[in-house]
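Excerpt of the complex: some chains, original placement.
Naming follows writing order (A and B), and every chain is counted from residue 1.
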């Protein structure tokens, strides 16, 4: 099992969700209050004359736990839908997932993921 | 007495209800002058606070990334409105005796005098002072541009919008206003618009339509032929906005009585409030039927729809007719918002619905009164419509062709707060 963490542009959420649904990935979690700092330059804020470098830009963070056999599909769906070709499109990280439990039923492992 | 109250007077005389003191041969008493003026000053304050109402309505119905921009526009509009009205608008709108189409009185507001020579009790038969007149009318002026602001929110360039505002408020609004309230040709043919369903709201609404058409929809609003909701970011702000607008309407309509005549003025307030209340009911009912669940933004739009609807005939319709106007405009508002969306015209706050659609309905509804003809109302609606829509379209087109009108897709995506102002509206980490 793998845990996928994807940072994407907020505007890309809709497209990513659609792409995932098409691949029949229906389960995910999204964190909305995320700021990202990367190659994207950021901008300058200027509040009451005091310059303020804002290099933390709004991003979304998606977390998806998948079984091995869905991994590539999921990655493809995200990259495909989130890519605009411009700096700031985001990153995907993949971690090994040791265990997964469905709270409602107590199921564990691969059965619990979907 | 080339002012609106000519009509109030004529109307009252018509009904032989109570003779206005100023018809009585002898002039008004100092007491009447002062108390009339108090009323008009209070009305001025109320119209002023409508600008905060518009700012909150527009802010609440749009996304938080454009909030600073919207608040900035609305702050700028009221400044532009008052200053252009002081230098140009007041004289354009009330040119005195003129050809009925275009005139200008350069000395309307004496900017370099402490107390003008023609000021005092004789100014408007003791109905209000020169200064109050200017300020009350000036507060109205900025409204037209504010209406446009809502429809073009989230994608218009700040500078381009302000250029539009200066010309729309500084020139078009007062020029067209002179046709009716300045005693011009539409006044002559018996067109009736008590407080501005057409003169203010439709004029603003036509500008809103022109702007929305030329700008096109916000990115992501219409995708694959489907309408995509882009919810406003704060319903409490929307509610604050609408309640403040209702409050302001007490002055907008009440002050348009142009004197403190107890029965006349308070009658106007009753029709105004009943239309607002039934506008809410009308839109709640239709919204619940059409959308399955009652939509707060529709109920609040319905309130404004009723208010805009009754504005033309608040002193001409019975309370029961006012309730009907409210029910109808409130109901239509729901349908119109959805219909305009279906037509792929993106109007984030429903300005076209509330101010243009309901402004027209309200103006026509005055013909329910035996004293006003349907024909005169139609002529008024059409002539204001043609000129102001054409003016807005041409003005926006010139701006588009020269300095550009719409921010880049990237700026729109990031939000105008950051790109136009280098600020954020809400800051949590600092």
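By our rule, a contact is a pair of C-beta atoms (placed from the backbone, for glycine too) under 8 Å apart; a residue touches a chain by one contact, two chains touch by 3 or more.
Worth saying up front: this structure is predicted, and the values here are computed from it rather than measured.
Each kind of chain appears once in the view, while the complete assembly in this file is A x3, B x3.
Here is the rule we use: only the chains that are shown with their structure count from here on.
One simple way to say how far apart two chains are is to compare their mean CA positions; for chain A and chain B this gives 45 Å. Across the complex, chain B is touched by residues 9, 11, 14, 33, 35, 43-47, 54, 86 of chain A.
Residue ranges on chain B touching chain A, taken from their complex, read 219-220, 410, 413-414, 418-419, 422-424, 428-429.
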